[in-house]
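For chain A:
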Amino acid sequence: MDVIEEQKWEPKILAFCCNWCSYSGADLAGLNRMKYPENIRILRVPCSARVNPQYILRAFQKGADGVLVAGCHPGDCHYSTGNYYTRRRFLIMKRLLEYSGIDPRRFQARWVSGAEAEKFRTTVTKLCEDIKAIGPNRKLRGLK
Partner candidate 1 sequence: MEKVRLPSISRDNHQEIQRLAKKAGMDLNKCYQCGKCSAGCPVGFAMDESPRRVIRLLQLGLLDEALKTHSIWLCATCDTCSTRCPNGIPVAVLMDTLRQEAKRRSIITEKNINLFNEIFLSNVKMFGRSPEVILSGLYNLRSGNLFQDADAGSHLFKTGKAHILPSRVKNTQAIKRIFAKCLEKGGQH
Partner candidate 2 sequence: MKYAYYPGCSLDATGVEFDTSNKLVAKKMGVDLVEIPDWNCCGASSAHAVNHMLALALPARNLAIAEAEGFDTVAIPCAACFARCKTTAAEAQSSPETKAEISDIIGMDYQANIEILSFLDVLGKKIGLDNIKAHVIKPLTGLKVASYYGCLLVRPPKIAQSDDPENPMVMDNIMAVLGADPVEWGYKTECCGASHVVPVPKIGQQMIHDILKNAQINGAQAIATACPLCMINLDMRQKQLNVQLGTNFNMPVFHFTELVALSFGYSPKEIGIHKHFVPAESLVEDALSTGARREGA
Partner candidate 3 sequence: MKRIGVFICHCGSNIAATVDCAKVAEAAKAFPGVFFSSDYKYMCSEPGQEFIKDSIKKYDLNAIVVASCTPRMHEHTFRKTLANGGLNPYMFEMTNLREQCSWVHSDIEKATDKAIDLVRMSVAKVAKNEELFSTTIPVHKKALVIGAGIAGMQAALDIADAGHKVVLVDREPTIGGKMPMLDKTFPTMDCSACISTPKMVEVAQHPNIELMAYSEVIEVNGFIGNFDVKIKTKAKYVDHVKCTGCGLCETKCPKKVPNEYDLGMGLRSCIYKPFPQAVPNKPVIDAQNCLKLTSGKCGVCARVCPTGAVRYDDTESFITDTFGAIVMATGYDLYKWEDVYGEYGYGKYPDVVTGLHFERMVNASGPTGGKIKRPSDGTTPKTVVFIKCVGSRDSAKAKSYCSRACCMYTAKHAHQFVDKTPEGNAYVFYMDVRTPGKAYDEFYESTLRDGAVYLRGRVSKIYQDGGKLIVKGEDSLIGKQVEVAADMVVLATAMVPSAGSRELAQAVGFLPDLNGWYQEAHPKLRPVETPTAGVFLAGTCQGPKDIPDSVAQAGAAAVKVCGLLSKSELETNPMTARTNTTVCSGCGICVSVCPYKAIQLQSITERDHHGHRITRNVASVNNGLCQGCGACTVTCRPGAIDLQGFKNDQILEEVDSLWT
């Protein structure tokens, strides 16, 4: 993209939030009228363990600049063990992305409980700042 576009570029960040903790954490942030950047797009899933690594790859292919997977804290999973799978899965995922040339800062897995509105806000805000600093993602773009 040319310079002008580069300047008015706003990152688009996709956030997978588990229905029981992180999604309600985001709701609570709303209830408390906490402000955070508009760049975040929340996609509701029942459990962070429902998030298939394929979705993340697809997001980056389609042009996501950052992806967040947020779930209940380990041990607090509504489905008792789901987020343990999430944790292991995305440790590996991070390495894969790194390997395929994607700045690991673009993908994050975080634990946000239904009570942690402030944590949700700071997490997404930080993520946005990081991504803005890194610039637009061109890796995997349009790969089919």
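With respect to how the candidates were assembled, all candidates are chains of the complex that A comes from, given by their letters.
The rule is short, and it goes like this: a residue touches a chain if its C-beta (ideal position, glycine included) is under 8 Å from a C-beta of that chain, and two chains touch if they have at least 3 such contacts; residues count from 1.
Owing to the predicted nature of the structure, the values given are computational and were not obtained by experimental measurement.
K.L.:
In the complex, what candidate makes contact with chain A, out of 1, 2 or 3?
P.N.:
Looking at every copy, the candidate touching chain A is 3.
K.L.:
Okay, in this complex, where on chain A does candidate 3 touch?
P.N.:
Residues 10, 12, 14, 19, 23-24, 26-27, 29-31, 33-36, 38, 41-47, 49-55, 58-59, 62-64, 75, 78-82, 85, 89, 121 of chain A touch candidate 3 in their complex.
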